[in-house]
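Before anything else, here's the structure in question.
Entry: chain A
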Amino acid sequence: MSEPFEPKITAFVCTYCTYAGADLAGTSRLKYAPNVRIIRLPCTGRISPMFILKALQKGADGILISGCHPGDCHFTHGNYHARRRWMVFRALLAFTGIPEERIKYSWISAAEGLKFADLINSITEDIRKLGPFDQYHKLIEETQAPASL
Partner candidate 1 sequence: MTENNSNAAQNIYKPAIMKIVNRHDEAPGVRTLRLEFQDPLDHELFKATYRTGMFGLYGVYGEGESTFCVASPETRNEYIECTFRESGRVTSALARADIGDLVTFRGPYGNRFPLEEFYGKNLLFIAGGIALPPTRSVIWSCLDQREKFGKVTIVYGARTVADLVYKHELEEWMQRDDVELVLAVDPGGESPDWKHRVGFVPTVLEEAAPSAENCVAILCGPPIMIKFTLISLKKLGFEESNVYTTLENRMKCGLGKCGRCNVGSIYVCKEGPVFTAAEVSRMPAADL
Partner candidate 2 sequence: MSIEQLYRTRAKELLSSGEVKMVIGYGAGSNKERRRPLFITSAEECDKLVLDSACISNLSGYLLTEGLLSDEKRVAVFLRPEGVRALNVLAAEAQLDTAQIVIIGFDSPKGELKALEGSSVEEFTALITALKEITPETAGEEQLAKIEKMSPEERFLFWQEEFSKCIKCYACRQACPMCYCRRCIVDSNQPQWVNTSSHTLGNFEWNIVRAFHLSGRCVECGNCDRACPVNIPLRLINRKMAEEVLNSFNHFAGTSKTQEPVLASFKKDDSETFIL
């Protein structure tokens, strides 16, 4: 038997809401899946689609992007800008065959430690069911191989 598949998930979160929410989950001793690597950014407005591509390039099976609820942004409307960008980028990725189910977006406030823990657990489960992102991983492996001709 091979090792059971453990998905690698990258989470890009804003520091004011979701990161604080993750903190709360921790201090509240809530249990959540250890599959997520959290990367903290000042605001969802700072989360460039380049980050998503980079995470995929480094072999992520799933990605979570999360920030403050609409209206709660520390910078007043960074998350509104982000929301538009996600909408468009999401459609683009879907069109090129990068499954929507692998890239999730959420609003999690500093008070929602429970939501954070639940979400991480459910995403991890979902991605586990989807299995590794083989199609993309194959492209990565190709870059490691010698020239074919």
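Basically, a residue touches a chain if its C-beta (ideal position, glycine included) is under 8 Å from a C-beta of that chain, and two chains touch if they have at least 3 such contacts; residues count from 1.
Selection rule, in plain terms: all candidates are chains of the complex that A comes from, given by their letters.
Keep in mind that this is a model prediction, so the values were computed, not measured.
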Options 1 or 2 - which one, within this complex, touches chain A:
2
Would you tell me which residues of chain A are touching candidate 2 in their complex?
48-50, 53-54, 57, 70-71, 77, 80-81, 83-100, 104-107, 119, 135, 139-140, 142-143
